[in-house]
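The structure under discussion is supplied below as C-alpha cells; questions concerning it will follow.
Only one protein chain is missing; all other protein chains are in place.
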Amino acid sequence: MNTYTDYLWFNTKKRQEFVRITDEVAAIVKTSGIADGLVLVSAMHITAGVFVNDWEEGLIGDFQTWLEKLAPAGLPYRHHQTGEDNADAHLKRTIMGHQVVLPITGGALDLGPWEQLFYAEFDGQRRKRVVVKAMGN
Amino acid sequence: MNTYTDYLWFNTKKRQEFVRITDEVAAIVKTSGIADGLVLVSAMHITAGVFVNDWEEGLIGDFQTWLEKLAPAGLPYRHHQTGEDNADAHLKRTIMGHQVVLPITGGALDLGPWEQLFYAEFDGQRRKRVVVKAMGN
Partner (left out) sequence: MNTYTDYLWFNTKKRQEFVRITDEVAAIVKTSGIADGLVLVSAMHITAGVFVNDWEEGLIGDFQTWLEKLAPAGLPYRHHQTGEDNADAHLKRTIMGHQVVLPITGGALDLGPWEQLFYAEFDGQRRKRVVVKAMGN
C-alpha cells in the first residue's frame, strides 16, 4: 500500500471564484503511481471549499447567486466583532463542502461523465492551499 | 491491503426519489472480504447524492419539502439557457452531499443504531450510477 501527498496553491484575483481542478488532481494521481485506491482533496483554509459538480458557466453563476441568498455577505455577524468581515465565506463553504474523496480505478480518477472537481474560494486574493493525498496499491 | 470496487445502478420511476441502499452496500462489503477499513459510496452523476440519515417516511418527506424551499425548482436559472431544466437538482444534491465514507469494522459496516444510507435522486427516470470502493485489510 502506497501513499502520495501533494498540495495545490491558489491566489484568486477575485474574492469569490470557482476554479476547476480536475486535471491538476488527475495529474497528481498519475504521478502517484497508484492504480487502485482513494484520493482525498481537501481545502486547508476555512473560507474555501472543494466540490464536484458541472462545468457549465451558467450553473456556476447559479451556485453563486444561490449561496448569496442562503448565506448573505454584509449581515451584522458576531464574527465581525473580531475585526473579520468574512463570516459569510465560512457559511458558504459549509454549504458547498470542504472536501471530497475520489475513487482511483485503473490508475485514473474514476469519475462519472459530467463530474468535474472545483476549488471554491469565498475570501480570496491571498495564497491558500488544498491538500491532495492518494492512498492505494 | 485490498481494494474492491463495485457499482450500483438506479433508474427511478419518479424524478425525485430517495432509495435506501444500506443493504446493497453491506453486501458489497461482505463480498469484498475486507475486515477493517473504509468504503466510499459516491454518486457518479451531478444531480444525485448519497447521504446517511433516518429511515422514516415522514422525515424523508420533510427533507424533500425543505430542499424545495432552499433550492426551488422553476426559477429562471442561468443553467436553463443551455436547454437544461434541472439547476435545482444540482443545488439540492449539494445540500444533501454527494458521497459518504463508511467505516468497516469486524467485516461489516460500522454504523450507529439509526444510521441508514440513502441514494438521493433529484433528476431521475434515467440510468445513473453510484461507485462503491472498499479498501482495507
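All chains are identified by letter, namely A and B, in their written order; residue positions are counted from 1 within each chain.
One rule holds in what follows: a contact is a pair of C-beta atoms (placed from the backbone, for glycine too) under 8 Å apart; a residue touches a chain by one contact, two chains touch by 3 or more.
From a predicted model like this one, the values you see are computed outputs, not experimental measurements.
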Residue of A:L38, A:I60, A:I104 or A:A120 touching the missing chain in the full complex: A:L38
Interface residues of subunit A (partner: the chain not displayed): 1, 3, 5, 38, 40, 42-46, 70-71, 77-82, 87, 90-91, 94-95, 97-99, 101, 129, 131, 133, 135
Positions on subunit B contacted by the hidden chain, ascending: 1, 36-38, 51-54, 56-59, 61-63, 66, 70, 95-97, 100-103, 105, 110-115, 135-137
